[in-house]
Every structure is written in C-alpha cells, then in structure tokens.
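All protein chains but one are shown at their positions in the complex.
Let's look at chain A:
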Amino acid sequence: MKVFSNAETFNYSWEEVSTANWRKYCPWNEKSTHVVAVDTLSRSVDPDTGILRTERLITCRQSAPDWLKKMMGGAMEESQVLETSYVDPARRTVTMVSANLTWSNLINVQETVVYRPLNAHQTQFTQEAQITALCGGWQRIKNSIEDTLVKRFRENAVKGKEGFEAVLEMSRRVFAEEREREKMMMIMAQAPNIRRAAAEADML
C-alpha cells in the first residue's frame, strides 16, 4: 500500500468553498480535464444531525501507461469513481470519501478529502489517498502500479488546486453580480414609492 497526502489553504470562506465544491469540475476549471462527467446519484439530509449526504459518480478519462495497458490488454481510458460526501453544517466540515469502481479487482484506491474553516476568510483542504495493488504476482509489479497511481494523484492535485482557484474566483464574481442585480431590482421596485413621497413632499 502507498499513501498520498496533501494539504492546501484557500483564501475563501468555508461557505464559499463548500458551495463552489459542487461545481469544481465545471467549464471554469480548465485544468482538471481528466474529469469528463459528474453525476449525482442520491442526496438526503439526515433529520437528526442535519448532515447532507450525497453520492456522486465521477467519470474520468486519462490514459494509462503503455506497460499497464499491455498487461491488462485494454485501453483503460475511462474509469469511474463513487464519491460519498457529508456536509456537517454544525461542525462546518465537508468530508468526501471516494473509491474506484473500475478495475477494483486490480487496484483499490480510497481517497478522503476534508474542507474545514481555518478562520472567517480561509479554508483548509486536506487529502489522503491509500492505493493498494491487489493483483497476485510479483511485488515489483504491484509497486510499479502503486507508484504510477501516486504520481498520477500528485499531478492531478496540482491541476486540481489551480482549477478550483479559478472556479472560486468566478463563483465570487457571479455571486457579487447576482447580489448587485437583486439590489437594483429592489431599488427599481421602490422607485414609484420614492417618486410619490417626493411629490407629496413638494406639495407641502
């Protein structure tokens, strides 16, 4: 088994990060292109704890090294991951656990990601992945498979951070514009009252 771990700080509030997290893999993220589809399978709020539990199917397309393709006798290009996430609004944490659906007889990948607030303006991201090659046979081959995946995790983590930063920035801008528009609508709606009040004031 090999372990990959990583920690990052985002200069955005936990509320912003946990919201933007739902669209981490949208077109604003030009870096994480290996994620080609994200589907929500189920979603529920626990009535006792208020925890939001979501199951998502993540579809990735990323080619495997040639030696591994040869060994498996396939392209290995498309793979699926089941991500189960738990948003705890009381503790203000998002915990996401992911497991590979594809090639699960060959490898077992378990990833845990947690977002928690550092303060009102910063959020910490921690990630840990455990990678275990299950195939029988030489230890050397198992090690190579595990090392390949650790390397892939490291590359995707760098891209993931850059891509998510872009999503966070866009989300903040869109939310600000939305609020501005709502404010304008309210002023417009109030305009006749203001005019009437002004007219009445003139008459006095």
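Everything below uses one rule, namely that contacts are C-beta pairs under 8 Å (C-beta built on N, C-alpha and C of every residue); 3 or more make two chains touch, one makes a residue touch a chain; residues count from 1.
Quick note on the criterion: contacts and distances are computed from a predicted model.
Engineer: UniProt protein name for the omitted subunit, picking from "N-alpha-acetyltransferase 20", "Mitochondrial distribution/morphology family 35/apoptosis", "Heat shock 70 kDa protein 8" or "Trafficking protein particle complex subunit"?
Structural biologist: "Mitochondrial distribution/morphology family 35/apoptosis"
Engineer: So which of A:Thr49, A:Asn143 or A:Gln190 would be touching the chain we can't see?
Structural biologist: Counting the whole complex, the residue in contact with the absent chain is A:Thr49.
Engineer: With respect to the chain omitted from the figure, which of A:Tyr12, A:Tyr25, A:Phe125 or A:Phe164 is a touching residue?
Structural biologist: Checking each option in A:Tyr12, A:Tyr25, A:Phe125 or A:Phe164, the one touching the absent chain turns out to be A:Tyr25.
Engineer: State which residues belonging to chain A touch the missing partner chain.
Structural biologist: Touch set of chain A with respect to the missing chain: 15, 18-19, 22-23, 25-26, 35-41, 43-53, 55, 57, 59, 80, 82, 84, 86-89, 95, 97, 99, 101-102, 104, 175.
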